[in-house]
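Would you mind keeping the following structure in view while I ask a few things?
And then subunit A:
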Amino acid sequence: MTDWLALLSWVPLLAGAFFFLAGTVGLLRFPDIYSRLHAITKADTLGLGLVTLGLIMRAENWQAVAVMVLIWLLMMGSGATTCQLLARYQQDLEAPDADKEPVHARR
Partner candidate 1 sequence: MVSWTWLLPLAIILSSLIPGLLIFSLKERQEKLRTFLNLTGALVKMALVGVMLYGVSNGVEFRFSLPFLPGGGLLLKGDALSLQFVSLSSVLWLATTVYAIGYLEDSPLRSRFFGYFSLCVSATVGLALAGNLVTFLLFYELLTLATFPLVVHRGTKAALRAGRVYLVYTLAGGAVLLMGVVLLHTEAGTPDFVPGGYLSGMDSEGNFSSTVISGLAGERDFTLTVAFVLLVAGLGVKAALIPLHGWLPQAMVAPAPVSALLHAVAVVKAGVFGLVRVVYDVYGIESVRELHLNQPLLWLAAATIIYGSVRALEQRELKKRLAYSTVSQVSYIALGVALAGPLAATGALAHLVHQGLMKVTLFYCAGNFAETLGVHRIEGMNGIGRRMPLTMAAFTLGALGMIGVPPLAGFISKWYLGLGALEVGQDWVLLILVASALLNAAYFLPLIYRGWFAAPPDEWPEDKRWPALHPLLGETHWMLLLPALFTAVLSLLAGLLAGLDISPLAWGQLIVEREFAP
Partner candidate 2 sequence: MPDAEWLFDGTLGILLLVLAGAALHARSLYAAVVMFIALGLMLALTWARLGAPDLALAEAAIGAGVTGALLFSTLYKAGMDRHKRATPNRIALLLPGLAFLLLLTAAWPLPEMHSPLPDQVMAHLKDSGVSHPVTAVLLNFRAWDTLLEVSVVLIALLGVRQLYPSHGEVPTPWPLMLAWGRLLAPLTVIVGGYLLWRGTDAPGGAFQAGTVLAAGGVALRLIGVLPPLGWHQWPVRLLVLAGVLVFVAVAALTAWLGQGWLHYPTGSSKVLILLIELMATASIATTLTLLVVGEKRELRP
Partner candidate 3 sequence: MNPALLSLLTPLATAILMLLCRSRAAVWTIAASLLSLVAAIAALYQVTTDGSQLIHLGGWESPLAIRFRVTALSALLLAFTALIHLLVGLYAARSRHSQTRNTDYWPLSCFLHASLASLWLSTDLFNWYVILELLGLTAVALVSLAGTKAHRAAFNYLLLSLAASLCYLLGVALLYGRYGVLDSLLLADMLEADHTTRTALLVITLGLMLKAALWPLHLWLPPAHAGAPTAVSALLSALVVKGPLFVLWMLWSQVAPVELGRQAGPAMAAAGVAALVSAGWSACRTPHIKTLVAYSTVAQLGYALLALGMLLRWGVRELHVALWLFVFAHGLAKASMFLAAGEMQSTLGSKKVSALRGATQTVPVAMFAFAVAGGSLIGLPPSGGFLAKWVLLQPLLLEPSHWPWALGVLLGTLASAAYVFRVIALSFDRAPPPRPDYNPDPVAQWLTLLPALLVWGMALGGETLILWMSGVAY
């Protein structure tokens, strides 16, 4: 049972690697920061999900699976938050709206 599962796990792993590659290409090629952020967070989270899935298939005991899932959730959370922060920081740099005091402190 396990050997075909190991074979099968190659599929999500390769897919994950592909999405990582796509995200990186996006990072290098896209014109402005918003689209680059978009590429990175979307592609990498998906890539990570697939890699985690592949690894889960190869994992021996449930405890390892639980840890990997926890890692995946945390990565998704931090990825999303960071993307939000960067985007908002960039937006504030370009067009600081008057009412809210700017994100970056005055020097």
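Operating definition for what follows: a residue touches a chain if its C-beta (ideal position, glycine included) is under 8 Å from a C-beta of that chain, and two chains touch if they have at least 3 such contacts; residues count from 1.
If you want to know what made the cut, all candidates are chains of the complex that A comes from, given by their letters.
Please read all numbers here as calculations on a predicted model, not as lab measurements.
Participant: Identify which of the numbered candidates 1, 2 or 3 touches subunit A in this complex.
Facilitator: Looking at which candidate touches subunit A, I get 2.
Participant: Any idea which subunit A residues touch candidate 2 in the complex?
Facilitator: The contact residues of subunit A facing candidate 2 are 74, 77-78, 81, 84-85, 88, 101-105, 107.
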